[in-house]
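Taking it in order: structure first as structure tokens, then the write-up.
Note that this complex is displayed minus one protein chain, with the remaining chains in position.
We call the chains A, B and C, going by the order they appear; numbering starts again at 1 in every chain.
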Amino acid sequence: MKLIADISIIPLGVGLSLSTYVAACEQVFREAGLEPRLHPNGTNVEGDWDAVTGALKTCHEKLHSMGVPRIATNVRLGTRTDREASMEDKIASVKEKMER
Amino acid sequence: MKLIADISIIPLGVGLSLSTYVAACEQVFREAGLEPRLHPNGTNVEGDWDAVTGALKTCHEKLHSMGVPRIATNVRLGTRTDREASMEDKIASVKEKMER
Amino acid sequence: MKLIADISIIPLGVGLSLSTYVAACEQVFREAGLEPRLHPNGTNVEGDWDAVTGALKTCHEKLHSMGVPRIATNVRLGTRTDREASMEDKIASVKEKMER
Partner (left out) sequence: MKLIADISIIPLGVGLSLSTYVAACEQVFREAGLEPRLHPNGTNVEGDWDAVTGALKTCHEKLHSMGVPRIATNVRLGTRTDREASMEDKIASVKEKMER
């Protein structure tokens, strides 16, 4: 089952600068082959359900091993059976409507 | 790694009444031993990371098998290493502060 | 326009114990007449759109005035025009399906 996900990870108890931890998770997602696309409030990934949720687990484990005591993550998960659709398709579909 | 999660599942393409599908997922979570606690905008569960994300996958698969062509889920995921904390602990901690 | 919302507020830069801040927001919501219902991963409120978003703004302002330097909030917002539905209705509708 293919999954498109938008992942926002918030490390707690390590102060206000979170970018080191976000970068660490980007690396986890890249190493998992998920081609993460960072945006100002999260990261979009697409792949097999187990690959995505497995990489997210690895990310939590990695941050905890870096000394983050608590993590609050928000994830938007999309699956569909009506047709194949990539993240690019979703963007293209909206842009087509905007140009009309 | 213990996970406390708040799961909001939105089936698309099946009209406006979503309760049948929410109920189906509640059953999935119960059968997985996650003791789901339904609230007006989602369901709270706690358990091992793999048990929770596995049950969520089963829920998506079940809804698709029931004819739901597209699903958009929002999940809040919390893990921590500083101490054990249950969902009850989280509520009790806030209520203690409110009563002061 | 009536709004049912589920609000999860995460204060950053104030350590790991967040319950004092969650309790402060509960008070803001109560004072706004929104009858907040706390759950382990957020608070459900219902009311007029402006009343809910106004109280959420007051909550952010209050936490900042308490010394919280950064806040990350996740909100689920539901509006509908097909019929009136309360938070109780949403829960009852799911429970009815579960009992069948």
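Simple rule for what comes next: a contact is a pair of C-beta atoms (placed from the backbone, for glycine too) under 8 Å apart; a residue touches a chain by one contact, two chains touch by 3 or more.
Every value quoted in this text rests on a predicted model; they were computed, and no experiment measured them.
Undergrad: List the chain C residues touching the unshown chain?
TA: 1, 13, 49-50, 53, 56-57, 60-61, 64, 69-82
Undergrad: Since one chain isn't shown, list which residues of chain A touch it in the complete complex.
TA: Output for chain A: 4-6, 8, 16-17, 19-20, 22-23, 26-27, 37-42, 44, 46, 74, 76, 78, 80, 82, 87-88, 90-91, 93-98.
Undergrad: In the complete complex, which positions of chain B touch the hidden chain?
TA: Residues of chain B in contact with the hidden chain: 8, 10, 12-13, 15-16, 18, 69-70, 72, 74.
Here is the rule we use: only the chains that are shown with their structure count from here on.
Undergrad: Can you grab the rotation angle between chain A and chain B? Superpose on CA, round to the nearest 5°.
TA: 180
Undergrad: Could you classify the chain B-chain C contact as same or different, where same means more than half of all interface residue numbers appear on both copies?
TA: Comparing the two copies, chain B and chain C contact each other through largely the same residue numbers, since over half are shared.
Undergrad: Approximately how many whole Å separate the CA-defined centres of chain A and chain C?
TA: For chain A versus chain C, the centre distance works out to 25 Å.
Undergrad: Measure off the straight-line distance from the CA centroid of chain A to the CA centroid of chain B, and report it in whole Å.
TA: Centre separation, chain A to chain B: 19 Å.
Undergrad: Whole-Å distance, chain B centre to chain C centre, using C-alpha means?
TA: The computed centroid separation for chain B versus chain C comes out at 17 Å.
Undergrad: Could you tell me which residues belong to chain B and also touch two or more other chains?
TA: Only 74, 76, 78, 80, 82 qualify.
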